[in-house]
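Shown here: the complex without one of its protein chains, the others still in place.
What follows is chain A.
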Amino acid sequence: MKHFIRYILFFWVLNSAFSQTDSITVLEEVLVIPTKLKEFSTGQTLTSLQDSLLLQNKPSLISALNFNTPIYFKENGLGMVASPSFRGTNASQTAVLWNGININSRFNGQTDFNTINTGSYDAINIRGGGGSVIYGTGAIGGTVHLTNEVDFKKQFKNRVYIGYGSFDTYDLRYQLSAADKNWSTKISFSRNQSDNDFEYIDADRKNLNGAFYNNSLNAVFGYQFHKNNTLKFYSEVFESERHFSLIRPSENRTKYEDVSLKNLLEWEVSGKKITSIARVAYLKEEYKYFPNIETESFTFGAANTVIGKYDFSYKFSKKIKLNAILSHEYTDGEGSSIPQNERNISSGALLLKHLVNEKWAYEIAARKELTNDYESPLLFSFGTGYSFTDFYKLKLNVSKNFRIPTYNDLYWATGGNPDLAAEEAMQYELGNEFLFSNFKITLTGYYNDIKQMINWVPGSSGYWTPKNIDEVATYGAEFLLNYKKQFDRHLFAVNGTYAYTVSENKITKKQLIYVPYHKVTGSIYYAFQDLFIETQALYNGEVFTRSDNNSNYNLDAYWLWNAGLGYHISKNFTLGGKVRNLLNSDYQNVEDRRMPGTNYTIYLTLNF
């Protein structure tokens, strides 16, 4: 810690030479959205969470998204394994992209939303609906894009965020951004740790064995040979250890260690008509599970993935763009219950975007994968948007998407099924976008027909085996609202989401467990001069925990309220505090996984 402070002071002194006049008002920013995502999302709806907003949430990805998006989250206790249900889909049907690279685990096809520290990113963009043509496996419910920006604007900035809260929780985030005309670098370090020993509400017990920490180091470098020739390198190391909370004191104490490494080298050359981007990525994921921390024994999984991608686009005119993407992915993975296996997947995709006129645009795309390990369908997407007036736009998207069988599905020593096919989803969505004065309202209806869903079922040999047997229809509506008004020295912003979700097993006609019919989020931000207040609310409707929808075992609906207050002491200093779960709700989002009552955080942000 001593060194850390000295380090900060060092930059503090250095900083005076580079002092900037950056705005400190949190909401006045240019949105950071990757080009591909911006260009090829016709007919779909994007939500963008910028880093100023990320700073107002706990650092884990689940906290950032839970209060700001319609995605429902299952969390096995605070800080423990967390998985999404986006538009009624399951945990492996939401793809998480790190700078455009799909990072869902090669073992279970999911991303644990408590193993992503958001302190490293400039923005997180969320897009509902299908996206497998560009983003690959799991892009069914939607995609979550973790985005780092490379900005060739002369700057030298440091930002330190120090948060401390209940249950001995530390949240430290540091970011250095330095750039000039032809080079740019950003280095971030985040640490989150907590004893996580909160008292249960109305019970004479504490959360036991819940302590966790994680470290995330992220570096981005960019070099511009000249304006149309750029090299970028992104790298991230994440490491965490979580003790898994106990339901009862007599249970064995367990822990889980995660290490992941993500690297991406990107070389972009562009001309008037063409853009050529070559990418090489190297991903490593490794986990160790200790079923009893009293002993040394553990189970593990480790996979290395190398991805080569070539992305070529050609502009026929200002209005028509054709884009071809070729990629190859090689994975080498093994685990305690998975013999070493190599897997090769090649794919080709073709995308066409056409801006017909000022009002009308459409895109059309297709993708096909070649692999020996499973059957893979031809994927496609069609999206269009038409602006009837200045304030009303109608959007339509139809696509076919997939989720490929994972290492666990294919190669698990007892039960793994090499004959699996990919899950297939036919998806339809219709969006309405209204823009007037300071309001933006989006209303989307969608229908997803998911077939050949992989489910582990009891097999004849006495152990469970995955099969392409489930059929699920998910449909519903999403309502998004943004309002922003600035006058004199006031700034007022409101965001809200509502999701109505039906996720029905087509064979049993029952709602899937852990998918609420209703979810509501809302936030209000108000700033006056140097003072700002913010509040967030979340409503999760009742969920079934039994496959027969026996309502005796439902988890109750709950409301969560958070409120924060901050003050910009000077241009460089912001001091704030936040109270979470103001109502002291005794809530669970996974059966028997208790969550904390009212808890507090204070924080300090330094910009220099």
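Simple rule for what comes next: a contact is a pair of C-beta atoms (placed from the backbone, for glycine too) under 8 Å apart; a residue touches a chain by one contact, two chains touch by 3 or more; residues count from 1.
The rule we apply is simple: contacts and distances are computed from a predicted model.
A.B. asks: Name the omitted chain as UniProt records it, choosing among "Putative permease component of ABC transporter", "Quinoprotein amine dehydrogenase", "Fe-S cluster assembly protein SufD" or "Penicillin-binding protein 2".
C.D. replies: "Quinoprotein amine dehydrogenase"
A.B. asks: Among A:513, A:527, A:560 or A:606, which one is in touch with the chain left out?
C.D. replies: That would be A:513, which touches the missing chain.
A.B. asks: With the full complex in mind, choose from A:162, A:176 or A:247 the residue touching the hidden chain.
C.D. replies: A:247
A.B. asks: One chain isn't shown here. Among A:180, A:419 or A:592, which residue touches it?
C.D. replies: Only one of A:180, A:419 or A:592 touches the chain omitted from view, namely A:592.
A.B. asks: Spell out, residue by residue, where the missing chain touches chain A.
C.D. replies: Contact residues on chain A toward the absent chain are 247-252, 291-292, 295, 297, 299, 336, 457-460, 462, 464, 513, 546-548, 550, 552, 554, 556, 591-592.
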